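As you look at this complex, bear in mind that one protein chain is not there, while each of the others sits in place.
Moving on to chain A:
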Amino acid sequence: MKQALLSICAAALGLAAAGSASAATTLETVKARGKLVCGVSLATPGFAAPDDKGRMQGFDADICRSIAAAVFGDGDKVEFVPTNINTRFQALQSGEIDVLSRQTTHTFSRDASLGLDFGPTVFYDGQGLMVPKSLGVSSAKELTEAAICTLPGTTTAQNISDFFRAINGKFELVVFESPDENRAAFYSGRCEAITSDRSDLASIRAVANNPADYIVLPETISKEPLAPAFRQNDSQWGDIVSWSVWMLMAAEEKGITQANVDEKLKSEDPDVQRMLGATEELGKMLGLDNKWGYNVIKSVGNYGEVFERNVGEGTKLGLTRGPNALWNAGGLIYSPPIR
């Protein structure tokens, strides 16, 4: 009786009581729900931003789609939840989202103290500085007593302070609350330089009236490995997230693309056969369909395709692969063997 009353109250309050969900693994919860709930940012062009129809597009969004494809065989079974800097970790801790794919830097303290774990790095970023060409500066070390525009990030300001302390340089930090103001202040000459992650600097440069007037300085003053995060103590779910990402990377290495994945099913290469589920039963070990790898690539393509489509040289961001090239092409993108 008490139970019945409680559930009525819960329903009346709009509670989504998931029964005895405490014992359920994330995979079971996701499967029962019929879709993956993925935390992304609201509007970061190239990583996660709505298109005209309100569909989330971008690099981070495609990581979500690849995980959904691994679980359901359909990359569209994702519900995107826009999170902001303040709520992103809490949303993960409380179970509101299953995965956080939101340009989040993998750091020691986040990993150790927030009750979450990180998957493989999907994007190697780093903080840089951009200046107008007319300033005649070719290295960050030549910036003396410069005013530097930035956003009130948690680490951005600290990194720049650390950098200038190390070289005994002086600078003045000019902090803006919104990205629009920040950018406008830099264009209008309020600051000599602007600092942010290099991927972000590229997008700031791309929207300038004349992008050729600005250069990104060669120094990378911090390491920002961006990785998807999930709740800790659920190894099965962690494996699914990690291997979905590695599948993208392995597919690029093996030359499997969204377009040729059907032909590759008949490939003679034993690695490709295992990845696409033509032989052996790797998917079962993760609690997934045996064709999970095929589904991932069919939905979003391989890592290179995801990169080029969202942030690559053909897009407004125009990023080169740099450290995000495959390991055998001089980059850091390396997948453990899928066997």
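Going forward, a residue touches a chain if its C-beta (ideal position, glycine included) is under 8 Å from a C-beta of that chain, and two chains touch if they have at least 3 such contacts; residues count from 1.
Definition applied: contacts and distances are computed from a predicted model.
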Hidden subunit of the complex - UniProt protein name among "Alcohol dehydrogenase", "3-isopropylmalate dehydratase large subunit", "Glutamyl-tRNA(Gln) amidotransferase subunit A" or "Amino acid ABC transporter permease": "Amino acid ABC transporter permease"
Among A:Val30, A:Ala70, A:Ala91 or A:Met275, the residue in touch with the chain that has been omitted: A:Ala91
Sites on chain A contacted by the missing partner chain, in the whole complex: 10, 13-22, 24, 37, 42-46, 49-56, 79-84, 86-87, 90-91, 93-96, 179-180, 183-184, 203, 206-209, 315-317
